[in-house]
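What you see is the complex with one protein chain gone and the rest in place.
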């Protein structure tokens, strides 16, 4: 038992030592790993941002308008209001009288507003605007509303929403595909880098084998080295992305809001996820890459 | 002279031989180079596509509408029409009489169209819609039109266009920045890969120096090897991107048109540019990378 | 202890390095392996270490047919054999001390034991002053002695030395021979491939000669060989 412990201690010691003594090769590995993860991070943020813009834009159209029949009593209104509020997915409810409706219309028409002056009576109806918690509740609520008493018409922006949903889906699937592919490529490059550094030391591995070291004993320090390289590489890329994105966020966020009334994903949230993903990739590929690369040199 | 030629021949021969005899390391280099360029390609296409969508969308709003004064003679119309056609940047001109205008309005208003039935007389004016060759001509034309006789009002979608122009600019600058950064990172990774493979052969380089080879003689084959690696790596990534993008184009282009009435950049155009860029990067970094990496081992 | 039964070795490029070699070395023997350059001495040693596989024949080490052994077991076979390699095979990223200690670490030796034995063997090969040098900071003979120190540090039951004095001056060579002799005296079986005529002639040990892959002589208390050499 004590012997096993000693062997493990030795392996760890040699892992750190090996990293230090091969630092010139190591530097190349580490910087390649950081660079690849950096690319991954930028693309990840890019896709998340686009996705966010589309999803946020969609919520702008996330409302249902219902037109009421004429001559409703306040009791009728209360009844309708209550039963709508009870429905699942309703966020808020705003009453708009037909007078308010005409005012809004006039504002919206801007220069053509004078056309409305020619009207003899207000042709509009009282209405409610329902804000939804999420677009997914829309269909359920709309079909319920259609059967309610006192409601003449139900309108919501099915077209635009459907279109935006489609775009969002494309972006989501495309994004997942691109990020997935990119992750594979990154993993490939990182494991390639590890492989080259291991290959450069094949003679060393052979010598260890010839003096009687077991595969496990040889692997150990290499895996630790690989993990350390991965860890350092990941750490560097995380730090760069953190500061890079925070800077980007500061300088772009407000302008973006003016344009799309959409905000960027907050750095704190994003960075945490990226840190977890990158550390996993760095450490995982560093370790597993070393393991796999070693395999073909251990058979001597 | 004959001696110089022989030396050059030898260097080239040894470059090819070296590539073949170091093929296991070479494979790692080549595949890393392809992988990095692949990422670069995907991001390039992504950004170009987004840019394209925005620019195309913008052209949808690329028109100027002018409203004519009442009671114009056909001569007047011809005169106006002619002088507009003579302006720089005008693509087409369509006359819309006030009756047609009302019809269009009714169609656009859909359910609210009945409101227009209440009108006693047609309050609209005859108008022209001017399609522009490019949005950049808009301001010039608009200011010209404002001083023309017989024209009561000039309208164009300044707001939307300005917004879209802004977005397009952001995307263009952001895109150039991202692609520039990505290119730097790619170059870094590729030269890193080359560096590691050169480092793995430092002993060989030293030996050559010790038997009296000049720096030039040693560099030659390494640079040729580097260029060949870069070339092969670039070729692989170009082929993958070509077929990948053609497939993507086929399966997405029509759907994209339905959504945004925008087409993707045609593969033939895109691939040619990418091929040129990638070959330049691959060959350049392969060669220069080898040269730079060699430098520190040649001083023995 | 070591037995080769009609062993053949043909390399990939059709070089027949060993042809029908039969050899039996008993526990505690000291055997010189001689033969001209390229005769097949190192090949024979590589077969014992499972660095190469014989094309045919059987190799028995410690009553075990090592040609049939599982891959997983190879390291444990190698640990019973201390080897001085003709090309030294030192780990370039480890100091002299660490190279020798490495052989002890892999078998899980106690750190105290390592700290006691490594300096001891280094002083036996007269390298105490170079303990913290890296291999590429050593002279040829110093490297060779590190390889010797590493081979003997675990007091293995079998010691194989491939030309262990090729880079040593005669005086140092004799000191090394004394070390090997002592180890042999304590029961270790020693097989030494060598070109050192003087040493073979003076030591009067068993001599096995290989010529172009064939075992052509196996003499107790033999000499280096017939004197064809003229000045």
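For clarity, chains are labelled A, B and C in written order, and residue numbers in each chain start from 1.
By definition in this document, contacts are C-beta pairs under 8 Å (C-beta built on N, C-alpha and C of every residue); 3 or more make two chains touch, one makes a residue touch a chain.
These figures come from a predicted structure and were not determined experimentally.
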Task: Left-out chain, listing which of the shown chains it touches - done: B, C
Task: Absent-chain contact - pick from C:16, C:58 or C:197 - done: C:197
Open item on the list: Touch as defined at the start, partner being the missing chain; which of B:98, B:209 or B:296 qualifies?
Closed with: B:209
TODO: Using the definition of touch stated at the top, determine which of C:137, C:155 or C:220 touches the missing chain.
DONE: C:137
- [ ] Determine and list the chain C residues touching the chain excluded from the picture.
- [x] 11, 13, 15, 34-38, 41-43, 86-87, 132-133, 137-142, 144-145, 162-163, 166-174, 195, 197-198, 202-203, 224, 228-231
TODO: Pick out the residues on chain B that sit against the missing chain.
DONE: 2-4, 6-7, 10, 17-18, 21-22, 204, 207-215, 217, 299-300
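Here is the rule we use: only the chains that are shown with their structure count from here on.
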Open item on the list: Can you give me the shortest step count from chain B to chain C, moving only between touching chains?
Closed with: 2
TODO: Would you identify the chain whose C-alpha centroid lies closest to the centroid of all protein C-alpha atoms displayed?
DONE: A
Open item on the list: Measuring centre to centre with CA averages, how many angstrom lie between chain A and chain B?
Closed with: 26
